[in-house]
Each structure stands twice: as C-alpha cells, then as structure tokens.
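As you look at this complex, bear in mind that one protein chain is not there, while each of the others sits in place.
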Amino acid sequence: MESVKIGMIGYKFMGKAHSHAYRDLPMFFPKQLRPEMKVICGRNSEGVAQAAAQFGWKEYTTDWKNLILRDDIDVIDINAPSNVHKEIALAAAKAGKHIFCEKPLALTLQDSRDMLEAAEAAGVKHMVGFNYRFTPAVMLAKKLIDEGRLGEIVHFRAWFLQDWIVDPAFPLVWRLQKDVAGSGSHGDLGAHLIDMAHYLIGDMTEVVGMNETFIKERPLPAAMSGLSAKASKDQAAHKGPVTVDDATLFMTRFDNGALGSFEATRFAAGHRCTNSFEINGSKGSVLFDFERLNELQVYFVDDADDVQGFRRVLATDAAHAYSDVWWPAGHTIGYEHTFIHEVVELMEAIREDRQPAPNFKDGVKCQQVLEAVDLSIAERRWVQVSDL
Amino acid sequence: MESVKIGMIGYKFMGKAHSHAYRDLPMFFPKQLRPEMKVICGRNSEGVAQAAAQFGWKEYTTDWKNLILRDDIDVIDINAPSNVHKEIALAAAKAGKHIFCEKPLALTLQDSRDMLEAAEAAGVKHMVGFNYRFTPAVMLAKKLIDEGRLGEIVHFRAWFLQDWIVDPAFPLVWRLQKDVAGSGSHGDLGAHLIDMAHYLIGDMTEVVGMNETFIKERPLPAAMSGLSAKASKDQAAHKGPVTVDDATLFMTRFDNGALGSFEATRFAAGHRCTNSFEINGSKGSVLFDFERLNELQVYFVDDADDVQGFRRVLATDAAHAYSDVWWPAGHTIGYEHTFIHEVVELMEAIREDRQPAPNFKDGVKCQQVLEAVDLSIAERRWVQVSDL
Amino acid sequence: MESVKIGMIGYKFMGKAHSHAYRDLPMFFPKQLRPEMKVICGRNSEGVAQAAAQFGWKEYTTDWKNLILRDDIDVIDINAPSNVHKEIALAAAKAGKHIFCEKPLALTLQDSRDMLEAAEAAGVKHMVGFNYRFTPAVMLAKKLIDEGRLGEIVHFRAWFLQDWIVDPAFPLVWRLQKDVAGSGSHGDLGAHLIDMAHYLIGDMTEVVGMNETFIKERPLPAAMSGLSAKASKDQAAHKGPVTVDDATLFMTRFDNGALGSFEATRFAAGHRCTNSFEINGSKGSVLFDFERLNELQVYFVDDADDVQGFRRVLATDAAHAYSDVWWPAGHTIGYEHTFIHEVVELMEAIREDRQPAPNFKDGVKCQQVLEAVDLSIAERRWVQVSDL
Partner (left out) sequence: MESVKIGMIGYKFMGKAHSHAYRDLPMFFPKQLRPEMKVICGRNSEGVAQAAAQFGWKEYTTDWKNLILRDDIDVIDINAPSNVHKEIALAAAKAGKHIFCEKPLALTLQDSRDMLEAAEAAGVKHMVGFNYRFTPAVMLAKKLIDEGRLGEIVHFRAWFLQDWIVDPAFPLVWRLQKDVAGSGSHGDLGAHLIDMAHYLIGDMTEVVGMNETFIKERPLPAAMSGLSAKASKDQAAHKGPVTVDDATLFMTRFDNGALGSFEATRFAAGHRCTNSFEINGSKGSVLFDFERLNELQVYFVDDADDVQGFRRVLATDAAHAYSDVWWPAGHTIGYEHTFIHEVVELMEAIREDRQPAPNFKDGVKCQQVLEAVDLSIAERRWVQVSDL
C-alpha cells in the first residue's frame, strides 16, 4: 500500500499520541494508506533525538522551516505549543503540504481564519485534532442522531471536569499563563465540548458565559522561581499570578432551537477526565462520559412501556465504528485509539482526495465560539456568534 | 405525648403526601409531638369526603375560611393550588395559626413577602415545603459541607430532568397554563434546585438565564376541548397555547464565590425524576440523584493516593439522619419519607418554640431568585438578585 | 369496605414492618379489604404495651393462646421467634384462623410440613412472609419470564450479602446461636434467595453446598456475659461459641434444566443488604439488587444490533405493579412497601377465597431446599431435593 510521508513538529504529550497512532495504524488498518514516520522536529536537540528513537521516527531535526520545504514530506503534523501553530501552518500551506494541526487551531479567531484561508488557497488537505469525535461510542451517538432515532434535539449539556490544580500548592506551570497557553480550561477543555456540539448538534446562535480563577497566585515552578530570586529577595517573589480561567461556563441557543449548557473546569475534585455530554431529543436520549469511553447510555421513547430505561451500550460490537479491526466484542479500547481513528480519517481523506473532518473550518468555528464566550464574559452580555 | 391539631387545605398529590406523613409520624417518631389529623378541606365536597376517609382525617369541610377560625386547629397546612396560597396564609396568620405551606410559596415575590411579613407579625411558626432537604443523603451532604470536609466550595451544578410532556400529543393540562400554574419547569422543578442551593451553598449574587417552550400548542384536555368546541367548529380550536416554559436554564455566582449552573426541564427523555446536583470543593465533592435517593457519591481529596474515587455511600447507616427510626442498614426508604421528616421538623419547631427550616424566609429567597431569572430572560442580561 | 381483624404475635423488627403495612394499606389501597389492627401480643407486657401504642393496635396481650381463641380475630400474624412458629400455627389452624407467618416457616422441614397439613386440614388461608417477591422490579422480572420475553432460562445466580458481623468484637447475639435462631446466613438470607428462585425459575432437582463459620467465638453480650461471669473468673468465659454458619454457598440444577448458584453471607464487607440475582435466558437477561430496589436491569437479545445493552428500568411507571397507587413515575418507594404489597395479596386472597401466594407450600419448599443443602454439607455430596 502506498505510504504518506509525515513530518511532525512537536514531541511531547500530543507528539507521543500522534506517533503512536502512526505506528499502530498499518497493523490494524492495513488497507489504508500507510503513514511513514519520516521526520520528527523539536526545539531541543537532545529531547527530539530521544523521542525519535523511542517513538520510531526515521530522522529528527530542530529546523522546522527546512522540514517543511523537503520534497519527501507529504503531511506536516503540528502539535507544538499553540502560539506557533499559525506560523508553521502558513509556511506548510505555502509549501503545498497537507496539514494536521492539533487543537486549538490558533490563539485567536483571526489567526485561525488566516490559517484556513491559507490552506484553502494552497489546495491542501487540512485537519484539526478534535480526537474525541473518533470515540466509537460518540460515533454511535452521531449515527443515532443522523438517522433520526433521537428525533428533534432539544437539549445538549456538556461538561469537561478535571481536578489536577485543585491543590493551591500546585505550581504555576505554562498552562496557567495566558501568554503561553492562550486560555485556561475554556480553550483547553471547553474547546473539545464545543467541537462535540458542532459535530453532534450543529451551529450555535448566541452565547452567554461566566468564568473564574479560584486561585489567583501560585508557587513558581523551580526554574522560574530561580530566575525570580535574582530580581527579588522577598518570599512573595516566589509566587506568580495565574492569568487564565480555572473554570468557564456558558449557555447557548443552537440554530436548530436546542438549548445548550457547557462547563469546563479544572476544579472538580474527583474528576480526572470527565468529558461528558447528554443529548435529549423528542424520540430518545444519549449520555456519554469519556472516563467510560467504550459506553454510550441510550434511551428510546418508543421502547415497550414496561421496559423503558437507559441502555448501557458497549460500543465494541460488530455494529459499531472501527470495531471490526479491534478485539472481540466486550474487549475495550482506550484513549489512544481515538488518535488512531483520527489518523485513519486523514489517510482516507488523502486517498479519496477530499477534506478530512474535522478540518480547519471546524477549528475556526470552535475558535469563534470560544471568543464569543470570552466577549460575553468581558461585556457581561449575550453575544451573537455570527457577529464575530 | 401532646398532639398538634392539623387543618389541611388541599387533597391531591401533595395532600396525599402530607396526610401520609402525619399518619406515619407517630409510629416512627413516638417522642415527637403527635400531629392530629383533624380536618381536611377542599372545594369539591365529594372529593374531599373521599380523601378524608381514605387518608384518615376525622372531619372534612369545603369552607376553608371557617376552618381557619376554629379554635381546635393549631396548624394550617396549605397544599391547594399556588394561586390561593397567599389569601389562605394571610388569613391563617391573622387567626394566629401556624402555617405549613407547599412550595412555591406564592405566584410572585411580592406575594411571598407579604406572606412572610404577615406570619412574622402574627408570631406564628411558618414552614415551606421544600421536602427534598429532608432526604438523608442530602442531609449528609449538608453535614460534610458544614463540617468543612469538602473545603471551600467552588462549583454547584444542578439539574432537575423530567420527561412527562415530551410527547406533543400530551394535553394542555393546568400545569402548562401560566394563569393557573404561575410557571412551568422553572417554578415547579427549578424552585427545588434553588432551595437546595440555598440550603447547601448559600445566597446567590447574580443570575443570567434562558428558557424555551418547545411545543407551542397542545391538544386541549377533554373537558376544555368540549367547551371550546362550542365556540368553534374547526379542528384548530381543539388546541391551545402552552403559556409556560418547558425548560429553563440559568447560571449564577454565589456570594461565597462559587459558580452555579441550573437546568430544569420536562423534555429530558428517559428521566422520570432526575433531581440531581454535584458540589465540588477544595477538599472533596458530592453527587446526588433523587432517582437513587438513598445514595450520596462522596469524594475526598485526602484519601490515600492509590484508592481515590467517588464512594457510593448508602445513607441508611446509624450515622445518617433519621436512620435510627427506619429499617436496618441497607433497607432503603422512598420519596414519601422526605415528607415524614419534614413534618418531624415542624413538630420539633413547635415544641421547641422556634421557626422551622425551611420557613417563609426560604420561600421568599427562592421566589427572589426565580423572578431574578425571569427578569434576566426578559431583558436578556445579568440580574443582581438583591435588586429584586 | 369490610374489615379483616388481625391478631399479631411478635412486635420487634417484623412486627413493626407488618404493623406499618396494616396501617398504610387502607390509605393507598382503599378498595381492598381493610385490615383492622385489633390485638398485638408479646411476652413482655411493658414492651408490647408500648408497641401497641406506637404502632396503633387497639389492644395488647401477653396471652397468645387466648388471643387465638377470640371470636373477633380473623387472621393470626406470626412474627415471633422461629422456634415458636409451629405451636402457634397449629393452634391457630385448629381455631380456624387464617395464618400469616413470617419466614422461615419453621425450624425443620418436618415442622413446616406439619404446619401446612394443619392449615390445609383446617381450610384456612395460609401465607408465608417472603416479602421480596412483592418488589415491583422483581414482579417485572416475573412478568418478563412468564410472557416468554427472556426465552428459555439457563442461568440463575443469586447472592445475599451483608456485613454486620465482620467485626470479631461483634457480640454473640441470639441470631448467632443455633438453638434459638435455627440457622445462620443460610436460613436467614439464603431462604429469601431460595424462595426467589422458586418464584422466578421453578423447582430444584439437586443441590450441593458448603458453609463456614469464620469467627468461631464471640464476646458474650452484656447480659449473657454477666451470667457467665458468675461461673468463671477467666477472660475466656466471656466468650461463647458461634453455632451457626456465617456463610453458605450452594449450586443447584433446576427441573427445567437451568443452573443455579447461591451465596448467603454476613461477611461481605461493604454490603449492607445486597439481595441480588441475575437471570439469563435465550432471549434476554435481568439483574436485580435490593439496595436499588426500584430498578431492574433488563437485556433483550433482539434489540437492534447497534444499541444492545442492559436497560436500567425504574419500575415506577404506570406499567409496573402497584405503581398506580404510589407516587408519580421516578418517585421511588422503599423496603417497607414490600410488606404493604404482601398484605394486599393477603387481603385479596381472603376476599377472593383463594390461597395467597406465597403460602405454606412455598414455605415447605423453601425449607426442603434449606435442609437438602444442610444434608449436602454434612455428607459432602449432591443431594436430590425430592429425597427429603
């Protein structure tokens, strides 16, 4: 089978997840185009060399600009920090490479639109990394909706709950600094919920939001603290301000009339990764929680009246997406499989010469809602999404 | 044990629940004052006579004004339709009777304030029927918060989901007509969530809401349809407009800094009575669902690091509220028990000569938030609760 | 409605549960015969007087023999200790009274057969108190089986798990002494599972069992210890031998070919009252746990292939047994309601002049299996149930 040569920029959490997806894909999806793990790129030479060896990349480099210009690269995979997405994507588009960019697409709506425009102008494939779409149980929800089996959708409620910064002694890592991370729970967790809503329900008309930073100051990490110590002698210098939101909530009205509510927080003690949504329609409901990602709770209004109830469907049967390549029914899969499925979509789109889904348009739409919510919070009012 | 003589106005759903509470209380709480089921009152003579016989009241009447003036009545229990609460309560206060009034206290904030003022002026005991407070699992949540075992509270999210009107063919009953019911899901279901928030978290600073009526017209019930048929020959006349909300959502900021989100809906297919909340604090979390009312999910940040997880606590142990009078641990109780506990509180307050909790002040506070949300929806803006 | 006059012997745990059932029945089932709480009887005059007042009995007595002979008594309710069941029942039958006897029917199979024979000879109604049959969710399981919706039954597995004697310091109460209690977990908890199996699946062909007493000696309760102290000065005298089983397991083959497994234990830490069973058939399965008594998990083989899964059915809908008299859908009931439904069956049987179910025949059948298991354990072999 023909191969697709990948050049990947970034090698941390997402770099590892993407690498694994490329590595496993050919074994489980042998009929797909074969991603070839050509070059991995990072700023730290030692770090990227080790990652290349560990993850199975043929080459490594610290020069991303040169990587983009190489003739033997088909796809640029961008999972470097968000603040460099735009520059790399524009260069990749210019060089005629397909682009697979992690979410968030960019730090601002305008940047994400520039990226989409560049990719469209260049005629390349573009994809954005909303991996949760590729959970088989989520795809079952999508199928039920598309086939009308839930009827008219009236409610969508979603919450992404984590708890890794509940402790005030947790240090001021880069994810808690706005200039580096762009956003806090809103852009990190809320973005996934927003894309899920777009995927399953459709566009949003208007939003109103609120947010909070519960812990205003945190201890500086060792390295940062060291630097600060030179400039100051008092103890206070060892703390720094948290400049992103710890939690963001918003409500929305969808174009189709459904009502939506969203909550993203890193302060929900006991929740490691509760990425969850419920959908109510006139004919049924579904409920999903990523901590039990193989399951979808499904309810049908038309079930016999003495046996109505939410069904715990284990989405590992032959009837479920991707199930044929994995293990027998009931033998569950995990987080990393969402990335494998995601890359399968990328490979299929390239072979079929179509845009993958989700692509930069979805990334832009997500960014639009994120900013609409931010504006709503800043101005304490309802904001029309289309105004942005 | 001394008895407290009850005169009850209303005999339908809540009348039945209250009657049962009075009936069972002496058997399980023999040390409390004994409620004496003296007189039951209703507009329909035949109906109230049957209720009296069935529920165990000594007398019945259709004249509530006279009932209130009787010397042999200590407490007036009001569970007639909401639109008559005020008139009855004012009369009862004037007559020097203690008042136990179902929620919502009144149709408007002003009315509820008048009722509180009258009761306070008369120096009588006053109680409002937020029965869900009296679920032992909820009382455990309250205890954990009060003892500081959840730390500083940062999140409260609550949802009351029902599904009894999902079918568009469901008729236009009185609960769907604003002039009779006052409100839809907001006042009916949301009111319970709001009181729960007041009970567990505290006062709210500001709110912003949204609502929707998904089915705008419904078939008239047989009786109403019959009337309409006289005035009109066309088929359309057999439908009438739904004038209350099917669903209301709102967000809030509590005085203590916590963020809150609320959703009340009758359009959540598969949910019969999901009256549920989750609270996250700096030291732990709790999760409750009334469909499993004997259980509270509890999480503690300080649990040993290899066995952290939500505990399914069955609130039927000796350590739990009211458990000593019921059955052995693990032998669960049901919906009706919340009313028995509620009446125990009323009996204790009378004996101890103090106001019961929740009382009319809580009813007023709930009404204040309900109206603040309505105003927020009408004017599409954040509303300060204290402005009302 | 005509009344049925009850004379009840026993006034502790089961006496309270039965009294409450009589007390509540007329309010919720006004069309049934009305049980009249005439006389309560117990050995301790002070205790039974207090119980009479608290539970609502008109009279009390300490003379059960006289009670049985009274003309103004229709039903003798026996919930005194098991070792007196037989004598009372024989006398009641002789006096022509209907008999409602708590489980276990007697201490031995022979005794229970004598009781059945006496009741049949006297032509009176006889009922045995297997209250768990009357849980609406269990009745739904029965309905599904009877209607063939689970197909041919192949598996029944049941376990009744409690944990109240896990602590070795828990004292040697009467339930742990064979001469008083007759049996330990086997007769106390296992008996309920056996009746459930008879009710839902049918008769058993053969059994093989095992049991264990994990804690061989326990501290004597204060009273007993006091007595012992007189006879001995050493510390050992303050302990006494546990003479019943802490846990009993057995396997069975049903007459219809299904395989069964049973476990009754008081040593399952964390389980307060896990009275649970699962049934697998060729067309579906059901799963029940009494700690969530309003729910039945139901699975159907013929569900559409992408939405197969156990449904959590809340047995509180209009389609479920007894639901019309209780609260709206989703408003759950508790342990005590099983007794109310049980007494409804008794009242109906009396009115319809038929034997109630379960009756003494079911009590005998249960005893037969209990003894077959005991014999199997004693002789370490399979035992044919019909051999006993």
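By letter and in written order, the chains are A, B and C; residue numbering begins at 1 in each of them.
One rule holds in what follows: a contact is a pair of C-beta atoms (placed from the backbone, for glycine too) under 8 Å apart; a residue touches a chain by one contact, two chains touch by 3 or more.
This is a predicted model, so every value here is computed, not measured.
Student: Using the document's definition of touch, tell me which of A:24, A:87, A:120 or A:203 contacts the absent chain.
Tutor: Within the whole complex, the residue contacting the unshown chain is A:24.
Student: Out of A:61, A:112, A:274 or A:359, which residue would touch the omitted chain in the full complex?
Tutor: Going through A:61, A:112, A:274 or A:359 one by one, A:274 is the residue touching the chain not shown.
Student: For the chain that's not shown, point to the residue among C:25, C:48, C:145 or C:247 touching it.
Tutor: Considering the complete complex, C:247 is the one touching the chain left out.
Student: Among A:113, A:337 or A:361, which one is in touch with the chain left out?
Tutor: Per the contact definition at the top, the residue touching the missing chain is A:337.
Student: Consider the whole complex, including the chain that is not shown, and state which of B:313, B:333, B:350 or B:373 touches that chain.
Tutor: Going through B:313, B:333, B:350 or B:373 one by one, B:313 is the residue touching the chain not shown.
Student: Footprint of the hidden chain on chain C, which residues?
Tutor: Given the touch definition above, chain C has residues 154-155, 157, 159, 161, 163, 166-168, 208, 210, 212, 214, 247, 249-251, 253, 257, 259, 261, 263, 265, 267-271, 278, 280-285, 299, 301, 308-310, 380-382 touching the missing chain.
Student: Touching the hidden chain in the full complex, which residues of chain A are there? Just list them.
Tutor: 13, 17, 19-20, 23-24, 26-27, 30, 53-56, 162, 164, 271-274, 290-294, 314, 316-317, 327-337
Student: Mind pulling the chain B residues that touch the left-out chain?
Tutor: Interface residues of chain B facing the absent chain: 140, 143-144, 298, 300, 303, 305-314, 317-320.
Methods note: only the chains that are shown with their structure count from here on.
Student: Taking the mean of the CA coordinates per chain, how far is chain B from chain C in Å?
Tutor: Roughly 36 Å, centre to centre.
Student: So how far apart, in whole Å, are chain A and chain B when each is placed at the average of its C-alpha atoms?
Tutor: 41
Student: Between chain A and chain C, what is the separation of their C-alpha centroids in Å?
Tutor: 55
Student: If you look at chain C, which of its residues touch at least two other chains?
Tutor: 314, 317
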